[in-house]
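Shown below is the structure under consideration.
Missing here: one protein chain of the complex. Every other protein chain is in place.
Chain IDs A, B and C follow the sequence of writing; residue 1 opens each chain.
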């Protein structure tokens, strides 16, 4: 057992760190320094920089444009990028539909879509949830009617994050209304420019753009846009979930957030010293950092499993659970550290120190971390069922 | 709105305090000072002292031996007795079967049982739970077969606390096996000296006596020992639950436990000062004390409702929930304060200071506070259903 | 011991409950957060006409002569629909700062028009470095002719952007003192600063600003301590309203939102979460009652003990309610368009005002009552 990274891995970490420091344009670095909200254009700018370096898709096979890294390298790469506050790339193409196409796409689909996902030329979004189907995805009602060589899609998708910027959306749609639930669902790629597609953006509670409602009104979609087979969308959705689950741990993001808490506390006067010297506040931060330490070890253990070739199983639900809670708590602490400055809301820059400017917005939006990607309640159901083997209602 | 007690009530408090101070015999006071475990004989000794004073049954009607106090006086009385660490009287006669008989007993039953409950001449215990029926009491299986003028009882009761000292047990038994669940249950009084009753005492995890299993092997019970009507035991059980729910808040007990924590912490060296001066430990104690303050207000609000004549409703479940948690946490803090002395277990008196001697035992047994009297999970189910009106499985 | 409301209080509660329901739904708060003022001046005047603005203020100054308990009854109702008018700012902070720190004549002069709803008073006590300590300030006051000149900067002065009268704390030779600075005074600049809950505060710059001494010089420490306790108790009362609204909004959602063919409220883990929210709300209510009842007490230990307990409970239990309410709403809970995000923000603002959990726990633990009887 050796809990250190190898010298090669440490050299790789230094290489990544140096690259990020030199490659991030000043206007991005400036925003990164205060953990500001990156707009879609900024995310895509960083996407293209990583693409140029060949690092945009760490988990893609080398022959399709991946860098050919080990699991450890991918962990290090993610941790470094997150720790540097670099824009988090949109996952819908690179981490979701891309890997799915690599696994299940036809040759034509791969050739058509993968290069443009990689280069960032085409931006993707996800059409899973519907107003009546959140956690209970299998009850979705968006319908794709078979019209011979194409489908006609009608319905509404919600939480289609960044749909307003997207060129394509991948959707789960009901292709067979006469069978029950999961059975009649297909995985469909839809060009957002098709007639009948409309997008209604919403603001998050952090007052940043992200969510949209996306409406389909008699939208024609060629049949070749089905991934996998018709009516086998559920299998696709499950396969997609399995990809890169260890990357959702957000260890680097939380480490960065805790560092920000310390920064703010150090700059905050409290009695005769700083807030960071206050035993109660300091202990609160230490407790959270210890939680992060424990979480990081859980992540490394999952990674070690992956190194041995085990597919990430339901235990990766822990990473989602704890990662989301820790990140949320870090921003709670940042708000506590700010004291009355926590009242601030998109004011002129000098109202609060730059370090604090974005905290209230991110704090608000971060309530979503325990909701999105399968709410933490759903993660607990998964662990209860698949790991602990606890009996299910009506099935004992 | 006036949150103070009246001068008359404050005078009453002083009277109670003075009485307790003078009436408690030295050997009980000594044990009270260290919150030691009172044996049954000590509890009964204190029972007789209160009986002689006319204070043993604060909630009984005056004509049956109660002192005729207001709700506020009863709160004050309980708080004072708990704060003084006086033995907590066995509730089975005074607070459970007694009030039930007052409400539903026949004249003969009242005359036969109440005076001896009051005087302490007869000790009672409770036979509700069975090995297979804890939270789900309605599934009980102890059977009372109708044999004309008497029942023949067979079965096993568990958690029959202090059955080894009891003269009588009140039981829920199944008198009609052919109807479903609650419908066929009766409330039966059984003389523990009857042939066929055997008691197997167990130790608690605090290594004190309390729990027993009680077995009934063809036990003859006269029919006049049914309270209420045959097959209406469930109504009796529910009525019994309604009695004196505000008294389960244990405000005085928790206040005493927190004071003990402070005592221990003050006597414990930690660095250059005492543990009570340590900001982290002190804040922990303060947080718990604030919780107790909030809990006490909840108790007073329930009391105010009772003063206005409202029957204590499901909101008294809060008092059980929070009272049990706070008492438990107070003993957790006492253990923390003790440091390595928390290792102690019934050693000679000088191994740890007298203040600390009983803490590990009580700490262990206090895990039961969130379990007995309807586990806290059951209390939450009650609140969810009866106060929040949340839908029940299969009943929407 | 009597926890029941007087007839007057019952009437206040009923009128306020009817007002928030009929005249001030959350939609009004949502609309006004984008306005320049942040509230509706006409509604503020209406509150004056109803006698609400004078509730916890002396009769001699035109007030109702009530206590913080009366104000708390109103604020709890206001919290239920996020009423945006500056009650906390103008009546509690501004008004009661004068009660504690100004002479009777000054009170009569300044409180009268505010009680009528004609003027807004704002208290500027906090500075960049003061965190929650009103005595950790650097603004200086010096005599200038008959009056005084103040130099310094104040932050997060609630309602100051629209205040007709500012009450400003500053350090004079005699110690910390309170001053009156009128709108438009020479040397005064007020920058409007948005707050997270859609409200407005002022960043107040004083460059030798023309001021008038209130009360005795050097005697403002106790007055500030008292008014901040009043305000903390008031924040708890409003928090009770916020928590109550979020609790029942969430319970309603659990009853109506269906997933897997059933209302999600049948799931026991969610039921118990809702129960924990209910318990937290009840506990906050109890501590808030005590804090507002004790806010008027001259016994500083009794007062601070009750206020700190309640404010700590607001930051723990109150935040728990809005955080879990959001969680149980799922995705829509984190959109700007769902009302729960407004309640969440308001609760977080109440937490940040007048001392957070840690501040009040530490204060509670430092009181002599904490070690009494040891």
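Just so it is clear, a residue touches a chain if its C-beta (ideal position, glycine included) is under 8 Å from a C-beta of that chain, and two chains touch if they have at least 3 such contacts.
All values reported here derive from a predicted model rather than from experimental measurement.
Among the chains on display, the ones the left-out chain touches in the entire complex are A, B, C. In the complete complex, the hidden chain is touched by one of B:92, B:159 or B:358, namely B:159. Only one residue from B:183, B:239 or B:371 touches the chain missing from this view: B:371.
Among the residues B:260, B:357 or B:380, only B:380 touches the chain that is left out of the figure. In the full complex, chain C touches the omitted chain through residues 267-272. Listed for chain A, the residues touching the missing chain in the whole complex are 1-6, 9, 72, 259, 262-263, 266, 276, 279, 282-283, 285-287, 289-291, 293-295, 297-298, 300-301, 303-304, 308, 315, 318, 321-322, 377, 380-381, 383-384, 387-393, 396. Residues 129, 132-136, 139, 158-159, 202-207, 211, 268-271, 275, 278, 280-281, 284, 335-336, 338-347, 351, 360, 363-365, 367-368, 370-372, 375-377, 380 of chain B touch the missing chain (whole complex, contact as defined above).
The rule we apply is simple: only the chains that are shown with their structure count from here on.
Distance between Cα centroids is largest for the pairing of chain C with B. Distance between chain A and chain B, defined via averaged C-alpha coordinates, is recorded as 52 Å. The multi-chain contact residues of chain B, meaning those touching 2 or more other chains, are 279, 283, 393. Contact of a single residue of chain C with at least two other chains is seen at positions 358, 361-362.
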